[in-house]
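Apart from one protein chain that is not included, each protein chain of the complex appears where it belongs.
Should a chain be cited, it is by its letter among A and B, assigned in written order, with residues numbered from 1 in that chain.
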Amino acid sequence: MERRLSELNPGESGIISRIEGRGEERRKLLDMGLVRGTRITVVRRAPLGDPIELLVKGYNLSLRLDEAEGVYVKPVE
Amino acid sequence: MAEALRLNRGIAIYAAFIGVLYLIIGLIEFLSGLTPHLGELPPGWIPRDIFGGLSAIVIGLLYIASTTSWRRYESMGYLLVATLLSAIFAVLYLLIAGANGLDSLIVGEGWSWMEDVSRPEIWLLLPSLPPLILSWRMAMRLKPEAAPREA
Partner (left out) sequence: MSVREVLGEEPEVAMAEERYRVIGEILSRVFRGARPLTLSDLLDKAFLNRYLGIPIFLTLWWALFRFTFDVSAPLSDLIDISFSRLGEFASSIIGNEWWSAFVSDAICGGLGGVLVFIPPIFFLFLGLALLEDSGYLARAAFVVDKILRPFGLQGRSFIPLLLGFGCNIPGVMATRTIPSERDRILTICVNPLITCSARLPVYVLIAGAVLGAYAPMGVFTMYLLSIVLALLMALIFKALIPYFRKGRRAPFILELPDYARPTLRSTLTHMYERGILFLKKAGTIIFLGIIVVWLLSSHPWGAPLDQSYIATLGKWLEPLFRPLGFDWRGAVALLFGFIAKEIVVGTFAVFFGLGEEAEIEEVQRSIVELGVFTPLTGFAFMAFTLIYIPCLATIGIIYRETNSVKWTLFTVIYGLILAYLIALLIVVIGGLMGLG
C-alpha cells in the first residue's frame, strides 16, 4: 500500500518506494539521501502545519508539503 | 535513556514558581507599555516595554510548559530552552545597561543607571541559575554515542 510522504502523520515511518518530480528538485532529494529503500520518519509538522520535519539516514531534514507529495513510501510500523 | 531525563517533583514545582514570576513581570511590562497615558501605574523598576514584556511572557510559558509535562522527557526540553532564554535576556539587558553607561560618558549626558540595572529580567537570572545548571548538566550527559541514528 503506497502512500505519499505528505500524507504520513508525525511519528509514522515508511520505506521510500519511488520519487516523482523532475529536474533540480528531484536531484536535490536524491543527493540528500532520499533514495529507494530508505526508511524515513515524519518527526513533526512546523507550527503552522507546513513544512514537515523528517528523519532520514540519521539526520533531520525539512520539506514543504508539496515537495513531499512527490515522494511515495510504503508505511511501516 | 528517556527515563533519566524526568524532572523530579521539586524541580517541577520550582520551575512553575519561576514561570509565574516571569509571567507576572512580563504582563506588567507589556500592559504598561500598551497604555503609556496611564501615568505612574507600575512600580518604577519595571519598565514599560511591549516586546520585552512579551519576551518575558514567552519565557514564563516555557517554564510552565516544563512543569505541566514534567512526567515526560519533553519537559527537559522546555526547561533547557527556558533557562537558555533567561540567561540570554539577562546578559542582553546587562550589556544594554553597560552600553547606556558608556554612551552617557561619550555623549556627556546623565545616565539613570538604576533604571537600567534594576531591570527584573537581570535579577530573575539568579533564581533561574539552579534549574539552568541542573538541566544543562543532565542534558550534557546524553552525548550521542557513535551510533547510526537509524533504527
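Operating definition for what follows: contacts are C-beta pairs under 8 Å (C-beta built on N, C-alpha and C of every residue); 3 or more make two chains touch, one makes a residue touch a chain.
Given the structure is predicted, the values throughout are model-derived calculations rather than measurements.
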| task | Could you run through the displayed chains and say which ones the absent chain touches? | result | A, B
| Per the definition of touch given earlier, which of B:Ala15, B:Ile28 or B:Ala65 contacts the omitted chain? | B:Ala65
| task | Could I get the residues of subunit B that touch the absent chain, sorted low to high? | result | 1-2, 5, 51-52, 54-55, 58-59, 61-62, 65, 73-74, 76-78, 80-82, 85, 88-89, 92, 95-96, 98-100, 102-103, 105-107, 139-140, 142, 144-151
| note | Listed in rising order, the subunit A residues that touch the chain left out are 19, 23-25, 27-33, 35-38, 44-51, 53, 57-64, 67
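Throughout what follows, only the chains that are shown with their structure count from here on.
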| message | Taking the mean of the C-alpha atoms as each chain's centre, how many Å separate subunit A from subunit B? | response | 36
